[in-house]
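Omission of a single protein chain aside, the complex is shown with its protein chains in their original locations.
Up next, chain A:
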Amino acid sequence: MPQESQRITPQAQENTQSDEHVASQQGQGEAAQAQSDDLDSILDDIETVLETNAEEYVNSFVQKGGQ
């Protein structure tokens, strides 16, 4: 069974938003910094993807249509 904490309810969404609202009141710089760290760690994870030739990668995916 998924834990209660995994459920997103509109209530939980509101809490998240109000947390963000508090964060933005504390200083938008902090929130922006957190977002940017987040993006950095995602960019680290996808580094191998970004290193490959994008056009070659895209063009290698050609196959017949399905349903």
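As a working rule, a contact is a pair of C-beta atoms (placed from the backbone, for glycine too) under 8 Å apart; a residue touches a chain by one contact, two chains touch by 3 or more; residues count from 1.
As a convention for this text, contacts and distances are computed from a predicted model.
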What is the protein name, per UniProt, of the chain that does not appear here: "ABC transporter substrate-binding protein", "Probable glycine dehydrogenase (decarboxylating) subunit 2", "Deoxyribose-phosphate aldolase" or "Proteasome-associated protein"? "Proteasome-associated protein"
If the missing chain were put back, which residues of chain A would it touch? 1-2, 6-10, 13, 17, 35, 38-39, 41-42, 45-46, 48-50, 52, 54-67
